[in-house]
Structure formats: structure tokens, C-alpha cells
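The complex is shown incomplete by one protein chain, all other protein chains being positioned as in the whole.
All chains are identified by letter, namely A, B and C, in their written order; residue positions are counted from 1 within each chain.
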Amino acid sequence: MDVAVIGLGQMGAGMAKSLLRAGHHVTVYNRTAARAKVLEGFGAVVGSNLADACKAGVVLTMVADDPALESVVASPGGILESLPKGGVHISSSTISVALSDRLAAEHARQGQIYISAPVFGRPEAAENARLAVVAAGPSAALERCRAIFESLGPKLLILGEKASQANVVKLAGNFLISCVIESLSESFALARKAGVDASVLLEFLTTTLFNAPVYKTYGGLIVKGDHDNAGFPAMLGFKDNRLVLQAAEGAAVPMPMASTIRDRLLTAIARGNAAKDWSVLGRIAAEDAGLTTG
Amino acid sequence: MDVAVIGLGQMGAGMAKSLLRAGHHVTVYNRTAARAKVLEGFGAVVGSNLADACKAGVVLTMVADDPALESVVASPGGILESLPKGGVHISSSTISVALSDRLAAEHARQGQIYISAPVFGRPEAAENARLAVVAAGPSAALERCRAIFESLGPKLLILGEKASQANVVKLAGNFLISCVIESLSESFALARKAGVDASVLLEFLTTTLFNAPVYKTYGGLIVKGDHDNAGFPAMLGFKDNRLVLQAAEGAAVPMPMASTIRDRLLTAIARGNAAKDWSVLGRIAAEDAGLTTG
Amino acid sequence: MDVAVIGLGQMGAGMAKSLLRAGHHVTVYNRTAARAKVLEGFGAVVGSNLADACKAGVVLTMVADDPALESVVASPGGILESLPKGGVHISSSTISVALSDRLAAEHARQGQIYISAPVFGRPEAAENARLAVVAAGPSAALERCRAIFESLGPKLLILGEKASQANVVKLAGNFLISCVIESLSESFALARKAGVDASVLLEFLTTTLFNAPVYKTYGGLIVKGDHDNAGFPAMLGFKDNRLVLQAAEGAAVPMPMASTIRDRLLTAIARGNAAKDWSVLGRIAAEDAGLTTG
Partner (left out) sequence: MDVAVIGLGQMGAGMAKSLLRAGHHVTVYNRTAARAKVLEGFGAVVGSNLADACKAGVVLTMVADDPALESVVASPGGILESLPKGGVHISSSTISVALSDRLAAEHARQGQIYISAPVFGRPEAAENARLAVVAAGPSAALERCRAIFESLGPKLLILGEKASQANVVKLAGNFLISCVIESLSESFALARKAGVDASVLLEFLTTTLFNAPVYKTYGGLIVKGDHDNAGFPAMLGFKDNRLVLQAAEGAAVPMPMASTIRDRLLTAIARGNAAKDWSVLGRIAAEDAGLTTG
């Protein structure tokens, strides 16, 4: 089907490739044009501007944060103005629950449909159709877009009519990952000071009770103390933490572990690790325990 | 080989059965004699007292806590007095790092050997030789007892000479489980208040990033709000939390997540849930979010 | 001197009265006109709209929060549009550091001067010239307005050129108060469960080490369990907590105690106490300890 992909960072570009490979007719648009150009070689049509891209009738956005999404949606010539009546905006960015609610209302006022469809997975998963997709919004539109979701990965969770519920699930998932990182960080600091080899501990944990990729991946990064190759920078982790705390505030839900993560990430950032991978929490736990770190 | 099992609660009795099934010659002893009697039918010899059991030369203890272990070890006629020189005490209980260090020293003074070998797994795993064992102590004795460890389950981690390192690993493992419970509890409270069906969220999480039994087991208990069948009571969870905080104190390692777990478990206990399964943290998170609970 | 007071809640109205009593020529304006009318009897001139009030050349605003202040400043006919070049906007509301920085820049672009001058004290203090004032901004303007500040209370702290530093001080002060409330709440819960009469404990504490009004006032409210007469509602306390956490985020300062206060206030709100005085944290601490509360 016809679909435009707006926002061609690592994730957006990967998703566009997966859509193209699945046979969709994909228009791409990015503020920095060079990133769009690259995708021509994979069969994409490059839209000349947002309005041009919106002609596809279905627009998937994958941008950095709330302000970036507000800009492509609400600026002159943006999606709100340009998408035809009955058109669908699929928002896959990790954004706030509040913005998602607002966009749902604004699109409805324009006779357009807003779907929230954040994804779980890293850039490689995006490019190889291995993402997990969580989608929510009006059910007819969800059905209409099902082929798009299924082209992005094998795992699809369809929630109800309220689009922002998909954002809640995305934020909860990222919160759970952050708890894995911090709990491993504290465990390894304890093990190291007790003289236990952290890599031996990790191997044991991940072949018994914690046999899940998230423990292996982040445990490995913490044990190695290798945080320079930022798959997900601490600064973005902090952004997501802020979003989950905002969602918790909106719903009046105390989340003490999220608060702890906040303080730890803020310490990491204050000590100069904003651009490091968020597994750098392992270094913070080590430093707070008086351990020397690489 | 000859081995005595002391402490025949659900875990100890199950371990004795697995040892018997593997062909070992097992003497059993329990303060309450009835529990020992039951194991005669499985081929065990019932020791008449601690001293009698110690004749086996290798004694495995599986008791409730520090005071219980101190009692079987140091009371008149206890293991310290009764175990022959060169005999081995395998301590599988979840006890403090400090007690483990103390027992290692006291046994050494008696010409005996102390091994710490705590286990991961529930009673069914104990009975069916499915435990994971973490062992530390003098290496010759560890080799001597390898057949025992391997009769308890398929997974064995051998650490170094310092016995208490095995206790650190056990405490770290239980701490990580407690973090899983609390992080899921907070996530589900958020999801529920946002209108997301917690069972749908759980199914999604455990078929994607968090595809590990510990998330499925505890997630299921929290979603159902079923905490009466206490696989592991909140009070014991609190005991383990105290042990990890004590270990952290001994090693000078701040563990803010363990502190959060402490406060949550204490709230659970103060509200009358001491005997409930420690997944009752899910109820506390829900109540703190103003949700009604069953 | 000529000054307009905009925002006539309990605090703003009280400040207007103190200014009138000190002999200033005061114009008042409030969205709801009735509140302005009342002050005519005290000698105030009622401005017909914001633009009219701005003719005073010096405008003091005392409104509820960031959005309210943005509205009176930036809406058509608002202060930015109406204040003459060289005019001064004294902002006394408890607002975010970020908004304060933004307003300083926007006023400067209009050739106007922005001063931040938040105050400490309750409505009675406002009305009786007993406030403590913290002021920051361009020094010439601070001198020009000194007579105004001194009419509001006996205590004046003048900071440097950066207006938002005054907001930081205000937020830090409120954070310290919240810590007093929470630490007393936890102490009284402990005392009560240990059988110690909380009122006896409070009397002892406040006549020895903690001989300060803030301990007496809040300690008294917590001991009595009287939170219905909301001098400062939990919801506003939460707003201020959010502002301090935002300031801490902006400056990259982890504040674990502020995070704890956040979670406690959120619990209070989730359990239906949003409109109660923020000393209701005492009730939350008691409930979490399993104590019955009135």
C-alpha cells in the first residue's frame, strides 16, 4: 500500500527499508534531504516536502522527541494541514502520553485519523523486519494499516481505541529495561567488591533465571565497562525516564524505581556521560561503591 | 557417596529425594522427627540426632535462617562438635555473608571444611533435580562434593576458595528477582490507570524482550492479584532483602533499588501481608496508585 | 511609587494591602473583577484591563503557575505588549526557572526589565508586611524597586543579575520545607508504633534542636492529623516539587530526597488528598506503617 515515512534516522530509515522489501509503495521525507536520497536506491520515492509526502494518505512518523513531532505535525505545510481527510497518521516515535492524546484530538478535528504505533527494537531490527509493534487507535484504521505493521516485524500488539495507550506500553517497556540495567549495575558492584568475577556471575544468571536477551546485552556492556558505542545514549534514556515519570504523574501513580533511575541517570549526565550508552549506569554504581572504573 | 541432609523443610526434603534418586547413601535429620520419617520410604536412613547424622562425614544443611543454622552448628552435640576432622559441611541455606565467613573460620579451627552451596529453584525443582547450585570453598572439597552438587540439578557454578562468595551470588540473584517484581508492579499500576489490560501487557512483554520465566511467573501472580498461595512469603523476601542490604553494608556498596524494595516490603508487612507471597508488592503498588485491589 | 498588582488571590491581595499601607499608589487588576473591587476600600485604583494596569510602569504579578503567568504576559493586550519601554515586571509567583529565563529574554527584547522576586510567607504575612523577599535581576531596576520590596516585609535578599536565581532560591526553600514535613511524618509514624506519644515528641523536638516555626507548624498539623484546612494544598506542593525537579534536571543535579517527596505526594494525591494540606504526608506515612488514621 501507499505510505510515507517521515523522519529517517537509523530507526526510520530501517523501517522504510522493511516496508519497501515487503512491497509497499514508500515515499520518504527527511528535513536533511541527504538521508532521504539514500533510500532511492532501495526503491523509495523522495517527497519534496511534508505536504508532498502527505499525498500518500498514510504517513508514518519516526522522529526524535515531542518537539520534533509537534513541528512536523503542526508547522505550516505540516501533516495536520496537508494530510487529506480520512488520511492516517501513524506515530511511531517515543513521545509523551500527553502529546499523543493531543494529536489524537487535533487530527480528529481535521477529519484525519491518528494511530500510535511505537516499536521495540534496535536499528538492525528495524531494517530486518524484526521489530515488535504496539498499536492503538480507531479500530477500522488499525485494520487498514495492519499490513504496514506486519511488514515491520513478527510481533504485533493491538490495543484499543485510545491511541496513547500504545505510548504507555512503550514507556513501561523502556522503564523495565532501565530497571534491568540499574539492578544489574548494583549487583555487579556488590559482586566485584565481594571478589566475585562479574562475568562469571553474568554467565550464571543469564543461563538460569535471567535467560533473556535484555539481561545478556546490558549485562555484557556493564561487565565490560564499554559504554562508548552508544546504542542508546544516557541522554535519550533520561528523556524516556522523564516521559514515564510524566505519564505516572498524569495517572497519579508513584513509581519509586523510576525515581531512582532518574537520579542515577542525572548523576551519569552530570559526570559527563550524557553521550555514553545508558549502560553507563553500571559505571555510576561502581563509582558510588568506591570502585575504580576504566 | 555418604551424605547427611539436615533440615527437611520443602527444600531440604526435595534435595534429599534427588540425592537418593541419584544413588547416594543419605542420612536425614530434622528437629521435628516426623519430617525425617517420611523420607525412609524413599530410602533414607533417619539419624537419631545431629551427632549421629554427622557420622556421614559430609553434612548438607538447609535451614530457615541465620539463627537456625547457628543452632545446628554451634549448639552442644551440633555439627562443630560432631563432624569428624576432615569432614565437610555444605551449607545451602540462604544466610548472611557474615555468618558464612564466621562458619568458614570456625570449621577450619576444628579441622573441618566449610562449603557454601546455596541453590536457586523452588521446591519442585529441588525434588526433581532441577536446581541451580552455586558453590564456593576449598577446591579439593568442592571436587570431593561435585557428585552431590550434580545430583541436585543440571546447573553448577563453582566459585573460588572464599565460601561466602557463593552467598553473595545467591543474595544478588534474589535481589534481581525482587527488582523484577517491583518493576512489574509499578508498570502494571501505570498500565491499569491508563486503561491498558495488564494481562495483555504481560503477554506482550514476556513474548518479546522479557521472555524469561521469572517475568512470566511473577507477572502472572501480580496480574491475577493472587498472593495467598505463598510460594515465597513477603516475610522471607524481607529477610533476604535484609541480607543483601547487610552484605552491601559490609562491602560498602550503596544499593538504592534494594532500599526501595525494603521500604515496599515493609509497607506490605505493615499492612498485614507478611504471610502472602512476595508478589504482593503488586498490590502495594496498586494501592499506592489509588487502585482498588481484590 | 506607582505600582500595579496583577493577580489578587490571597497572596496578591495581601501584598497589595501592604503596599497601600506603605503609601504606594497601587493599581490592581484581576481576571475576576470582584477581587479587585474589594481593594478599592483600601485605597487601590482598579485597572480596567491589563493594558490599563501596565500604565503604572512597574507591574508586580502574583498568579498561580506557569500557564497563568504566560497568559498575563504574552496574551494580546498583555504585559509584554502593554508595558512601556523601560517599565519593570516584578514576578513574585512560584514559577519554573525555565519560564523565568524566557521572560527575562522576552522583556529585554521589548526594552522592558524583568525582575524575579518570589516571596516566603503565608497570606497573613503578605497582608501584614511580614514576607521574606528574594529578588534578582538588573541591579539598577532592583534599586528602583527596593521601596516596594521593603514594603512587603522586613527580610530582603538581593541576588545578582540573573533573575531566575531568585526562583531557584524559592524552590530550594520550598523543597527544604517538604523535607521537614516528610521527615517528621516518618519520625511520628515510628514513634507512634513504638508507643511514644507524638505530641510529647514534637514538644521535645521543637524546644531543643528543632526550635523553628516550620517544625512547630507542620509538626502540629501532622500530630493532630488535621489536613482539611489547606494552607497549602498537596496539589500545589506537588507543583512546587515538580518545579524543583525540573530545575534540578536543567542543572543536572540529582536530588533523591526531592524524588522521594514526589512519590509520597503522588501517593497522597492518588488516594484522594489532592486538596488537603500538604502536611497530609503525615497520614501517608502512617498508612504505610499500617496505622489507622482519622
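Everything below uses one rule, namely that contacts are C-beta pairs under 8 Å (C-beta built on N, C-alpha and C of every residue); 3 or more make two chains touch, one makes a residue touch a chain.
Because the structure is a prediction, the values reported are computed rather than measured.
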| item | value |
| --- | --- |
| Given C:147, C:235 or C:257, the one touching the chain that is not displayed | C:257 |
| Which of B:33, B:140 or B:252 contacts the chain that the document leaves out | B:252 |
| Sole residue of C:110, C:128 or C:183 that reaches the chain not shown, by the stated touch rule | C:183 |
| Touch residues of chain C, complete complex, unshown partner | 97, 120, 132, 134, 155, 157, 159-160, 162, 164-165, 168-169, 171-173, 175-177, 179-180, 182-184, 186-187, 189-191, 193-196, 200-201, 204-205, 207-215, 244, 247-248, 251-258, 260, 263-264, 285, 288-290 |
| Hidden partner interface residues of chain A, rising order | 256, 267, 270-272, 288-290 |
| Residues belonging to chain B that touch the chain removed from view | 242, 248-249, 252-256, 259-260, 262-264, 266-267, 269-270 |
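Heads up, the rule we're going with is that only the chains that are shown with their structure count from here on.
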| item | value |
| --- | --- |
| Rotational angle, Cα trace of chain A fitted to chain C, multiple of 5° | 180 |
| Fraction-based call for chain C against chain B, same above half, different below | same |
| Centre-to-centre distance between chain C and chain B (centres being mean Cα positions), rounded to whole Å | 52 |
| Two or more partner chains touched - positions in chain A | 248, 252-256, 260, 263-264 |
